[in-house]
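One protein chain is absent from this view; the other protein chains keep their places.
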Amino acid sequence: MHAIGVDIGGTKIAAGVVDDEGRILAKTRRDTEPDDAASIDAAIADVYAELSAQHKIGAIGLAAAGFVAADRSGVLFAPNIAWRDYPLRDRVAALIDERLEIVVENDANAAGWAEFRYGAAREVEDMLTLTIGTGLGGAIVSHGQLVRGFAGVAAEVGHMRVVPGGHYCGCGHEGCWEQYASGSALVRDAQAAVVAYPDRAARILELAGGEVDKIIGPHVTAAAEEGDALAIDLLAELGRWIGEGAASVAALLDPAMVVIGGGVAAAGDLLLTPARKGFADQLSARGHRPEAEIVVAAMGNDAGIVGAADLARI
Amino acid sequence: MHAIGVDIGGTKIAAGVVDDEGRILAKTRRDTEPDDAASIDAAIADVYAELSAQHKIGAIGLAAAGFVAADRSGVLFAPNIAWRDYPLRDRVAALIDERLEIVVENDANAAGWAEFRYGAAREVEDMLTLTIGTGLGGAIVSHGQLVRGFAGVAAEVGHMRVVPGGHYCGCGHEGCWEQYASGSALVRDAQAAVVAYPDRAARILELAGGEVDKIIGPHVTAAAEEGDALAIDLLAELGRWIGEGAASVAALLDPAMVVIGGGVAAAGDLLLTPARKGFADQLSARGHRPEAEIVVAAMGNDAGIVGAADLARI
Amino acid sequence: MHAIGVDIGGTKIAAGVVDDEGRILAKTRRDTEPDDAASIDAAIADVYAELSAQHKIGAIGLAAAGFVAADRSGVLFAPNIAWRDYPLRDRVAALIDERLEIVVENDANAAGWAEFRYGAAREVEDMLTLTIGTGLGGAIVSHGQLVRGFAGVAAEVGHMRVVPGGHYCGCGHEGCWEQYASGSALVRDAQAAVVAYPDRAARILELAGGEVDKIIGPHVTAAAEEGDALAIDLLAELGRWIGEGAASVAALLDPAMVVIGGGVAAAGDLLLTPARKGFADQLSARGHRPEAEIVVAAMGNDAGIVGAADLARI
Partner (left out) sequence: MHAIGVDIGGTKIAAGVVDDEGRILAKTRRDTEPDDAASIDAAIADVYAELSAQHKIGAIGLAAAGFVAADRSGVLFAPNIAWRDYPLRDRVAALIDERLEIVVENDANAAGWAEFRYGAAREVEDMLTLTIGTGLGGAIVSHGQLVRGFAGVAAEVGHMRVVPGGHYCGCGHEGCWEQYASGSALVRDAQAAVVAYPDRAARILELAGGEVDKIIGPHVTAAAEEGDALAIDLLAELGRWIGEGAASVAALLDPAMVVIGGGVAAAGDLLLTPARKGFADQLSARGHRPEAEIVVAAMGNDAGIVGAADLARI
């Protein structure tokens, strides 16, 4: 069965027709207005109309950045879109003539599911995917099943606390993993380094045009690839936190594989090597157990589309 | 089908015949020698002989304190019993005439499963059980399935790190949750208080006969029940760590219920009230999600027997 | 000998004539422009002209928020004023006809010195003053002498690290004491509580007119004085960090008294009681040593003027 997967970002949606092998047969996109939920509904209906003109569609999966209701009918809360207890499934269904299965899934869950079904983790049954962009999202698969939790909000891995009294988090708490293992953390650490070690931070600052507020993650990665010592250290620190946090998750879930996706993964071995070291250093009971592999995601930016589509037809 | 569950401790085994409703129809026990693995095999065969004389038995579940192989055939490593890659299932099978299903399960998993099937969590599908005795063990049920992980060593919750650079743990790492949320942690904190605040610790020390090395958890609980301020604080601190750690687990797993079992649960509300507060204080996205209940285990010391028996017949 | 003390803030200076008993005989003030160092020089000369018209002046002490050179001749660096290696003493001297002693002192050192000489700590020889406003400054007196350090930058107490990996600090490091024990920390914690515990934070938010960005410290204090539970907790947490950090300082310096000044001290016992408890809970070797008292500063907003004047004539 072919299904449409829709990846709903704040300012645009991307949609694709996905076949049973996880291949995208057609893609399209629309700009949207995050403050106008109805505009998103309409955009989804519109991409459906476009894609279903050429393909027979059996289901639609909607990947949403937010807390998704346990029955997959809508969004309880979204940080960046005007959704509060929003019945996204029914709103979209009302705009579509056909009767077909529509499900809402958390976007990180969708992306992780794509890795599990068709990507880096397709050979394992137990997996953790970390999607590391501005924030830190995750997806957990246990014994072949997506772990959604009782209220549908499992795998909010970014809010596992890793440092009591640590960095403030947007969630109102302190020390959340996301504040140490995300693109935002990398940028803040680079900005702090400009103050604490101006000499060491010169190259990163230069890449940002001399403006500390303009530093972005790719500046750090670029500097590190040139061999800049501070940039290498900053990525190593980010990787260490990824690995050490993953070791805590592994104490709970014993995954066979940890998949690293999101924009931060572009740093490659500069990030992965310290992540693997941090994981190995902190994994409990090493030597008495097989160890999870840490690998880079394989599905790229389409993971959300593919995973949402696939989850809609299960 | 009736099954036998065997709870294998260091120095004794307890066994029972368990019916489909989770009731124990008959019980027996044997002393064992932790350094002599064969003596444990023999004791298991012996209790089987005794119990099967009166009951028709379809399966045997063996609850073992250690890392259990993913195929449930034996023990990879046990901290307190002479098991290293030990094929417990086959050794026991060789001593029993009948052909029946024998499975090995981690003891905390077995106890948690009993709570899930017949105890405090029987109404929910997603659950975390914490078994808090000397150490901190756990069991995770997701969507009605026991989470074993790819290597069979999931739910080693006590080794989630909660304080970087924190207390040393027997596992060789620092800051493991077990070192803050266990009976051992309670005792060490009480002993430290004798040094740091001798006046405040007078009652606890008195209950221990004046010897700091003789302090045990029940002294703290007894003092707290009398109203001793330090003892109340120590239990509150223990409860706080239980709740705060559980909030990190909830970020990953979103359980409907957290069940507190093990000897420490005897402290009742002196522990539960601060545990609930710690959980609520640290739970991410409160108000945007339903919240897990924190309750005391219902199955008592028989949980391991019942859970092991039940897991053997699934 | 009478001396003038000048307290140089970002946008104004306050000056006074101080007699040998620490009394202020006359006061005046000027508005200044923090980005224009020369305007500050001129304002100082101007207040000197005004005050010296009525009083015979033997010395001038200038209290400056920044790193003061070890020879007290100028400012190495100031966070909020355009001073970089600025020879403040000589610039002011050039604008004044009389030849008299002019010295530059760190403002927190000046305020603490006033407490030591004429205020809350006048009976002791070893003292720590914490000036807790937006930030956390300090002054240390050891055996009757102000501790300036070899480069003149001692008593930067706010940058003692109290949490590895803790809150980001404006200095480019993490976990500085200032980020836990200051008015800014109080406000950020209140703002975080609005997100994490909106129900509990309702009263504080109401006092801020419903705008989280408008919350200021006095809102928290006012709510606490009304009995608001969250506000009381926030001040208690602030007090705990003040006390626990002071216990670390006491391990190094063994002061007879810890004086709490600055705007935060207005919270009174809501702050002091938990500060004293935090100090007592963390003080090493209690029972084997006399303990420092923790008291509120006595000199009020004039402490900088009085201390600077007094240090100029020593």
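Per-chain residue numbering starts at 1, and chain names A, B and C are given in the order in which the chains are listed.
Just so it is clear, a residue touches a chain if its C-beta (ideal position, glycine included) is under 8 Å from a C-beta of that chain, and two chains touch if they have at least 3 such contacts.
None of these values were measured; they are calculated from a predicted model.
Peer 1: Which candidate, C:A38, C:A94, C:A266 or C:A285, sits in contact with the chain we can't see?
Peer 2: Checking each option in C:A38, C:A94, C:A266 or C:A285, the one touching the absent chain turns out to be C:A285.
Peer 1: Of the residues A:A82, A:A196, A:V212 or A:I232, I need the one that contacts the missing chain.
Peer 2: Candidates A:A82, A:A196, A:V212 or A:I232; residue touching the omitted chain: A:A196.
Peer 1: Of the residues listed, C:R122, C:H173 or C:R200, which one is in contact with the missing chain?
Peer 2: C:H173
Peer 1: Touching the absent chain in the whole complex: find that residue among C:A155, C:I215 or C:A312.
Peer 2: Touches the omitted chain: C:A155.
Peer 1: Pick from B:I81, B:A120, B:V157 or B:A196: which residue touches the chain that isn't shown?
Peer 2: In the complete complex, the chain left out is touched by residue B:A196.
Peer 1: Given the full complex, what residues of subunit C touch the hidden partner chain?
Peer 2: The missing chain touches subunit C at positions 67, 76-77, 124-126, 138, 140, 142-143, 145, 147-164, 171, 173, 176, 244, 247-249, 251-256, 282, 284-285, 288-290, 292.
Peer 1: Touching the missing chain, which residues of subunit B?
Peer 2: These residues touch the chain not displayed: 163-168, 170-175, 180, 188, 192-197.
Peer 1: Across the whole complex, list the residues on subunit A that are touched by the chain not included here.
Peer 2: So the residues of subunit A touching the unseen chain are 164-165, 196-199, 281, 286-287.
Please note the rule applied: only the chains that are shown with their structure count from here on.
Peer 1: Among all other chains, pick the one whose mean CA position is farthest from the mean CA position of subunit B.
Peer 2: C
Peer 1: So which chain ends up closest to the centre of the protein, judged by Cα positions averaged per chain?
Peer 2: A
Peer 1: Would you mind pulling out the distance in Å between where the CA atoms of subunit A average out and where those of subunit C do?
Peer 2: It comes to 45 Å between the two C-alpha centres.
Peer 1: Give me the residues of subunit B that touch two or more other chains.
Peer 2: 164
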